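The block that comes next holds chain A.
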Amino acid sequence: MVPTSYYLILSAIIFVIGAAGVLGRRNALIIVMCVEMMLNSVNLTLIAFARQWDNLNGQVFVFLVMAVAAAEVAVGLAILIAHYHQSKSTNIDDVNVMKW
Partner candidate 1 sequence: MALSIPYLLTVITFLPLVGAVLVTLVPSDGTKKWLALATTGGTFLVSLLLWTNWQQGEAGMQFVEEAVWFAPLGVRYALGVDGISLFLVLLTTFLMPIAVYFSILYVHKRVGAYMALMLLLETAMLGVFLSLDLVLFFVFFEASLIPMYFLIGEWGGQNRVYAAVKFFLYTFAGSALMVVALLIVYFSAGTFDIVALQNTPLPMAVQTWAFLAFSLAFAVKTPLFPFHTWLPDAHVQAPTAGSIILAGVLLKMGTYGFLRLAMPIFPQAAEQYGPLLGTLAVIGILYGALVALVQKDLKSLVAYSSVAHLGYVMLGVVSMNAQGVSGAVLQMVNHGLSTGALFLMVGLLYERRHTRLLSEFGGLWASVPVYTGLFLVVAMSSAGLPGLNGFVGEFTIMLGAYSYSPVFAVLAAAGVILAAWYMLTAFRKLAQGPITNPANDKANLKDLNAGELAMVLPLVLLFFVIGLFPNLFFDKINPSVEAMLATRSALIQQATAEQMPVLAETVEEQ
Partner candidate 2 sequence: MSFEMIFFILVGALSVGSAVGVVSSKVAVHSALFLLVHFATLAILYVTLNAQFLAAVQVIVYAGGIVILILFVIMLIGSAPLDTRAGYRNWVPYAGLGLGGALLAGISWNVLRMPAVALNPDANQGGVPVVLGLHLYSQNILLVELAAVLLLVALLGALLLARRPKAEEA
């Protein structure tokens, strides 16, 4: 059996890669994908913990995260398209995310 901690570190690596993508990329679509990746890494964490604790709560949680991810993508892509029609660009630099 592969210990839980291995899964956790794997998912942490994926989470951080996703987070780096959100902060580093300017293309909104890729940012959406990175967020999806982050949610997936959380799912991995949850499932690993569910096995460790031998209860189903973690798996139920994963179910919900999947529902949320689907809803988020639907809404997010709708926003993206609306913005694209507005500005003909999804380059997030124009949005200037990090402006204080």
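Candidate entries met the following condition: all candidates are chains of the complex that A comes from, given by their letters.
Keep this in mind: contacts are C-beta pairs under 8 Å (C-beta built on N, C-alpha and C of every residue); 3 or more make two chains touch, one makes a residue touch a chain; residues count from 1.
This one's a predicted model, so the numbers in the text were calculated from it and none came from an experiment.
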_Sticking to the defined contact criterion, which numbered candidate from 1 or 2 is in contact with chain A in this complex?_
2
*asked:* Help me check something: in the complex, which residues belonging to chain A touch candidate 2?
replied: 1-10, 12-21, 23-30, 32-34, 36-37, 40, 43-44, 47-48, 50-52, 54-56, 59-60, 62-64, 66-75, 77-82, 84, 88-91, 93, 98
